[in-house]
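Handing you this structure, nothing more for now.
One protein chain omitted, others in place.
So that you can tell them apart, the chains are marked A, B and C in the order they are listed, and the count of residues begins at 1 in each.
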Amino acid sequence: MRFFSDNAAPACPEVLAALAVANVQDTAYDGDALSQSLDARFSELFGTDVAVLWLPTGTAANSLALASLCPPYGGVVCHREAHIQADEAGAPEFFTHGAKLLLAEGAGAKLGADAIRAALDPIKPGVHWVQPHAISITNVTEYGLAYSPQETAAIGALARERGLGFHVDGARFANAVAHLGCSPADLTWRAGVDALSFGFIKNGGMGAEALLFFRRDLADAARVRRKRAGHLQSKGRFLAAQLLAMLTDDLWLRNARAANAGAMLVGQAAAARLAHPVESNAVFLRVTSSEAAALRAQGFEFYDWAPGVVRLVVSWDQDETSVRPLADAVAALGARA
Amino acid sequence: MRFFSDNAAPACPEVLAALAVANVQDTAYDGDALSQSLDARFSELFGTDVAVLWLPTGTAANSLALASLCPPYGGVVCHREAHIQADEAGAPEFFTHGAKLLLAEGAGAKLGADAIRAALDPIKPGVHWVQPHAISITNVTEYGLAYSPQETAAIGALARERGLGFHVDGARFANAVAHLGCSPADLTWRAGVDALSFGFIKNGGMGAEALLFFRRDLADAARVRRKRAGHLQSKGRFLAAQLLAMLTDDLWLRNARAANAGAMLVGQAAAARLAHPVESNAVFLRVTSSEAAALRAQGFEFYDWAPGVVRLVVSWDQDETSVRPLADAVAALGARA
Amino acid sequence: MRFFSDNAAPACPEVLAALAVANVQDTAYDGDALSQSLDARFSELFGTDVAVLWLPTGTAANSLALASLCPPYGGVVCHREAHIQADEAGAPEFFTHGAKLLLAEGAGAKLGADAIRAALDPIKPGVHWVQPHAISITNVTEYGLAYSPQETAAIGALARERGLGFHVDGARFANAVAHLGCSPADLTWRAGVDALSFGFIKNGGMGAEALLFFRRDLADAARVRRKRAGHLQSKGRFLAAQLLAMLTDDLWLRNARAANAGAMLVGQAAAARLAHPVESNAVFLRVTSSEAAALRAQGFEFYDWAPGVVRLVVSWDQDETSVRPLADAVAALGARA
Partner (left out) sequence: MRFFSDNAAPACPEVLAALAVANVQDTAYDGDALSQSLDARFSELFGTDVAVLWLPTGTAANSLALASLCPPYGGVVCHREAHIQADEAGAPEFFTHGAKLLLAEGAGAKLGADAIRAALDPIKPGVHWVQPHAISITNVTEYGLAYSPQETAAIGALARERGLGFHVDGARFANAVAHLGCSPADLTWRAGVDALSFGFIKNGGMGAEALLFFRRDLADAARVRRKRAGHLQSKGRFLAAQLLAMLTDDLWLRNARAANAGAMLVGQAAAARLAHPVESNAVFLRVTSSEAAALRAQGFEFYDWAPGVVRLVVSWDQDETSVRPLADAVAALGARA
């Protein structure tokens, strides 16, 4: 019973089926019909003109976005626990040629506009100090918290005011949309977002993420950088096919809703133990070591996030039947240790 | 009738089937059972201890290999027409942080040890000039020519003598082995090769190449660099599955033999027009513009390589029935224009 | 009356005189007799074999040291307020090709071995997280605090235990030696230091710092990197001459003692206001805005370091006569605001 992470879940049947359909000769790289249709398909979903690049990992998408928004000598404001800072092995520094991540603070790895201002304001102008060029947030955050359209727009307004680019790491963007019930547009370009790493792999994909630019002027150089990073796959149609399958009949949204529902079920079973509200498919629970051991003894797999806190992640393919035993086991732990 | 390139050919049924089998939950990244089995499986094929990394493109594999063999301030000797120099958009410079490709010459994009020596010898020692740290050859070359074990070993001996690393870009390594009838070991570690980019995508794969290190000490840092380049896919088992499918029952070799045979058929039909001997799955023909147009009018697709020369590439899935019409059409052009 | 910084003080007469002496034709770059004598001269001072590179700035020396100790994909532990992190505009990231500074905490920008351990221990092994490769401290710190030989050795022992390189940013190393009364050796190689940026410019030099390697194996590549960074001056003899002038008759130490003495004078005049003990040539005073304004009205120039704290720096050329008015003015402020 796996609640360790959604990052190794199976791929959707629809995604696998799409690979078979895509398995005919077509133009190489992103010249095939499927890749060529991505801009239109995502533009429709977002209600605005979008330039789309497929990439095989969120790390590549994030890093490429940052390289598009920040010169080598610039800085990107992000949360101290942001994935780009904490879990990507310096990939942002690699793609940007050494830009600096400027760290801000906030509970649940979430940044308010004020927290970002607090990181920006002490930076003196001048050549001695790395100047900010962009802001990056993760929606939902590394703790599963969703930025609302209003919260995002407040950051977007700050970015515009300071002349900064604005990137959203949306490894679990689908979960944010599913939780908030808003439109993808409200969480992105309408809120001033320039680039979105739109994750699909954790949500039922196999090996394709989408990097979206809401400023088309950024896309051409990003395509060059993609090639230069060894990320322009010759049979790119297989990545495009995955993305298109996820968009068809809102599969991406259905999957995210399913995963979120599972997490909600667990969260409701242990409301008093929640280290953070459940706003996506992750549940952060306060448990003692012996409670954690007891859960593991029952066959539940999960991640020791921090002392006294574990993370349980529900994947797209885990329905109520799969999740109910976990909810019950958590409930059985009783009130807070 | 597509003879444009093998880089967008369909994937083998065996490869697609392997994806379905791999579509069960397993550890993320390269911690899954399939990825973990790669070292052993490739070690068996090569008859020595090999460390293997999957990667989604040959460009990534080549660049990562070069970064492993050459510091940012060093140089890599390669042919002026090598893929790493001519067709990878500066990816080697990106991964190596600006190492310099030191260009050597040879017919058919093939380098003899003497040609490499001629590139090395004028480089004065000292801090003012980029010093060589590695040699990279492509087997088969960009013109489809195969380096024999002896030719490879001569370069390997030179590399050892000068203290240089030795990389082989084997985007079509299978075709070289198929043509030469030798063992993979003879073309690699027995000949002094340190790292091999072993291509599978052009040969029936979907999105997985193998980067092999015959010096295990190089692999750890390469794994870090892979992550840092955004190339560590979370569902890596799908890449491993492809590679394993290609190794099963020598599918890689059978596919390469089939493609080579097709090219041979075409080559024999137009021996007097060959710009280079046919030693793999590519045929370089001397044709006039009007002859090229005539072939295209019959439905054959191919690449205008250079003035008066076209390239025809046979893919793994094109059997004699598919290739015969091309051979006939080429034969019908008659003797050299 | 300038107490703003020592970084723009005049150069010593001895340094200027040395330039005139050096103004004869000699071999270019670092092939001249003066440059060639540096290793021997510094080896004598440090009592061990030292490889020395001249460089025109501390930023270049620090960055080159870090690039020598840490690969592009690695990390360097330093204080959150270290000059390399806070005031070098990302130069370390440039020279290292994107290595990450891993931040540790400590009062007065000083790191104990425990603080470094606290930064190191949470870093999980594995490719997802930047692994530490080096430690860098500043002696004296950005707040003028000196690491004793014992404190340095404790960090050196930790570095050895963890397999990390150890760099000291000694922009004001002379002031540390002068304050502690120890030998340069005690603060460096005897304490496990691998590389020292030995600053002379703030201490009476014009445009030459010394980068010292106590591990000679690091120096060759560093010399290549120096050239590649545009730092190999063709008339290098003029830099070597400055360094040699500073070493002659312990000019470096006499200058540092003079500057330290001035700071001590000021510190003693305002002991109750000291934000940090005076252990070099800088005094950090707690003053109100109106007190600061009053001092400025009397002609004293200094740096507003932080709210309620100002920094006063005494330079090598400011003797008691120059400093006494400041000490008196500070004393006249009376007890703590």
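Here is the rule we go by: contacts are C-beta pairs under 8 Å (C-beta built on N, C-alpha and C of every residue); 3 or more make two chains touch, one makes a residue touch a chain.
These numbers come from a predicted model, not from an experiment.
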From B:K100, B:K202, B:R226 or B:R257, residue that would touch the chain that is not displayed: B:K100
Touch with the omitted chain, as defined above, among C:T59, C:Q85 or C:T138: C:T59
Selected residue (touches chain absent from view) among C:R80, C:R215 or C:K235: C:K235
Selected from B:V127, B:I201 or B:V287 as touching the chain missing from the view: B:V127
Those residues of chain A which, in the complete complex, touch the missing chain: 29, 71-73, 97, 127-128, 131, 221, 223-228, 232
Residue numbers in chain C that touch the chain omitted from display: 2, 5, 7-11, 16, 19-20, 23-28, 32, 55-57, 59-61, 63-64, 88-91, 94-95, 201-202, 206-207, 224, 227-235, 237-239
Absent-chain interface as seen on chain B, which is shown: 72-73, 75, 86-90, 93-94, 96-100, 127-130
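Simple rule for what comes next: only the chains that are shown with their structure count from here on.
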Leader among chain pairs (count of C-beta contacts): A-B
Most widely separated chain from chain C, with each centre as the mean of CA atoms: B
Rounded Å distance between chain A and chain B, as computed from the means of their C-alpha atoms: 35
Computed distance of Cα centres, chain C from chain B, in Å: 50
Where chain B touches two or more other chains at once, by residue number: 224, 227-228, 232
